[in-house]
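This is the structure I have questions about; it appears just below.
Only one protein chain is missing from this complex, and each of the others stays in its spot.
By written order: A and B. Residues from 1 in each chain.
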Amino acid sequence: MPQVKLFGILRRYAGASQIEANGATVRAALEFLCTGNPALRAAIWEGNALRRYVRVMVNGRDIELVQGLDTPIAPDDEIAVFPPIAGG
Amino acid sequence: MNQMGGWMGKILDVNLTTGETSERPLDMDMARQFLGGRGLGARMLWDEVGPEVDPLSPENVLIFACGPLTGTGYQTSNRFSVSTKSPLTGTVLDANSGGFWGMQFKKTGHDVLIVRGKAEQPVYLEIKPEGVTINDAVPLWGKVVSETTRTLGQNNNKRNVLCVGPAGERLSHMAAIMNDGERSLARGGPGAVMGSKNLKAIVVEGKERPGIVDQDKFKFMLYETRKLLRASPLTSQALPEFGTIVMMNVVNNVGALPTRNHRQAQFEGAEAISGEALTEKYLVKNSACWACPIGCTRVSKTDKVEGEGPEFETAWAFGAQCGVDDLAAIIEANHMCNEMGLDTISTGSTIACAMELAEMGLLDSELRFGRADLLVKMVEDIGYRRDIGAELADGSLRLAKRYGRPDLSMSSKGMELPAYDPRGMQGQGLLYATSNRGGCHMRGNMLGLEVLGLPKLIDRFQVQGKSSYVILHQNIAAVIDSLVICKFTNMGVAEEYFARALSAVTGIHYPTGEMIRVGERVYNLERLYNLREGFAKADDTLPPRLLNEPVPDGPSKGWVSKLEPMLKEYYRARGWDENGVPTPHKLAELGLDKWVEAAQ
Partner (left out) sequence: MIDERIYEQFKEIGRDLYEAGMISSHGGNISMRLGDRVVIKRRGAQLGRLKPHDLIETGLEKNDSGVTLASTELLAHRTIYMQTPALAIVHCHPRTAVAFSLSRDELVPIDNEASYLLKKVPVVAEEFASGTPEMATKLAAALQSYKIVMLRGHGSFAIGQTLDEAFHWSSTLEESCQIMLMAKLINEPFIEYRKMAEGYGKW
């Protein structure tokens, strides 16, 4: 099953830093992840799109450069979800 | 209250050789063209310090400069800079710091302090409303930064201490100038210049306030800026909650985190030294500089030390770069750097270089990648130039050269590269190679565009067209460094706000584009300075490892830095010739006509 790694404040909402998620696309996996967790859902989603500044990567590649939320995922893929963060 | 807006209109000049102090008016044409901070410092340095001057000789100067926004109360208007010729790189240098000292220095009624010459014995300066005195610092010489700061009576809002530690006293080329205890003017070794003048500290107390010409407009700008900073999750949540060290996991995730002296670009121990780990295990609270609503500073505690930091770059330099996944050791190494007065990026990366040399059997030392237990002692030895610390004290390039392997110094123009691997972020590589003070991420940063999607994600492996982004960010960084405010404000607030705040404060109309052009002007002048020093196209480069050794694994696997085509495009886009020399046309456009001859 694909692993979803969560970072920053998302860990607090999810209660974990890594969760197994079901789905053939990023969208499906993230939907699965947020099931029953309104706080996490609010932090990641804005309607049907990703919240502004939230970044999702599959094996280190930002989904925006692949197929966005429709990016397909394989069973041994690693998805990383970052809340809005900044630094220098 | 000052009639003029923003600037105080005065330069304080201190000659440590003769003991003379004097004041003179600030050239307002120069101030309008270069604003303050880095810009004004570079402009003044051009006149003061030529190619014949050795950075550690009495003929070098230290130019501490505020900008027109410093001390006005605009968000983050606490910053200031020091300009000098760098002992580490030999280039023009400015280093930039926050805290409270800059605000207080402005209150003494000056925009600039220029320190020249060399005192016979260790001294410290005291600048108060009653006047300027040069005082005996022999009893302070040798003291670490915290003790010096305390002894001289540091009070954040009333009396502020800027000083060097043992590293600066012993002329380490990585020495920082520390202010308000744990803030630093760090990169490029300005601490060594200060130490070479036998100047231990500068204490400031002031009463004056900068003038604000259009009070109503300024109030409006304060309100709008406050709104924006609060609305942006970056400045209202991410930075205060997790600090800059929150970058560790994301940069590692994309495979752009240099590891073990850039041998790899991903670190298996990144999670253990991440912002999340710090918050969970060692964070006491966050903290802020003067007039800053963001509060990105960490205060962290282990069972041995408590203090400010670590920042992302520090945690990287002593962490991934050294193959160390022990966050407590990193916090303690950071603390020791602050006490010694050392730049954490250069120090950590120089230790990493030593680790590689030792592993290869070239350097006789027990240093090895992963030896967290040796970090603190190594930093202290560097500060005191003891044992092998003496060999590391002047940076990785001199160290590596000594052992016949200059290619193992991960530096550009002698300055150690920061925490983003150019092979995984192509634009960042171009940025480092063309930075006027050497390999540095604070002169523009492609992190936003290439990783975080701020304002939009541009593919980090894309090469075509990258130069225009790099140039824009370099220009913007240069003007932010001249205003002087904090670049984190720019994460929530666009440049057009700064331009309007500047216009409101000074009463001089700066359209946004004109303000950014100040940045371009500063950038070009710095370039000319370096050309005069003998730097050339060949110096706009990166370590051979990054140009030739593909990343061995991770998301950036197989990549090298494609610097050459980007650099060609960069020169053209900057309006420079194919050797990277600003053309007369470009110089005229920037009002730098008088420098046309210098550029030939």
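What we mean here is this: contacts are C-beta pairs under 8 Å (C-beta built on N, C-alpha and C of every residue); 3 or more make two chains touch, one makes a residue touch a chain.
Keep in mind it's a predicted model, so treat the numbers as computed, not measured.
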**Neighbouring shown chains of the undisplayed chain, as defined at the top** = B
**Residue of B:Pro455, B:Pro550 or B:Gly591 touching the missing chain in the full complex** = B:Pro455
**Fill in**
Full-complex touch with the removed chain, picking from B:Gly19, B:Gly513, B:Pro552 or B:Gly591, is B:Gly513
**Message:** Considering the complete complex, identify which of B:Gln121, B:Asn157 or B:Gln464 is in touch with the unshown chain.
**Reply:** B:Gln464
**Complete:** Had the left-out chain been drawn, it would touch chain B at residues 217, 219-220, 223-224, 227, 449, 455-456, 458-459, 462, 464-465, 467-469, 472, 475-476, 494-496, 499-500, 511-514, 516, 569-570, 572-573, 575
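As a convention for this text, only the chains that are shown with their structure count from here on.
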**Chain centre separation in whole Å, for chain B relative to chain A (CA means)** = 34
**Request:** Show which residues of chain B lie in contact with chain A when the two form their complex.
**Result:** 233-235, 237-239, 241-247, 249-250, 253-255, 275-276, 311-313, 441-442, 445, 447, 451-454, 457, 459, 487-488, 491, 554-556
**Complete:** Residue set of chain A touching chain B in the complex reads 5, 7-9, 11, 17, 53, 55, 57, 59-62, 64-65, 80, 82-88
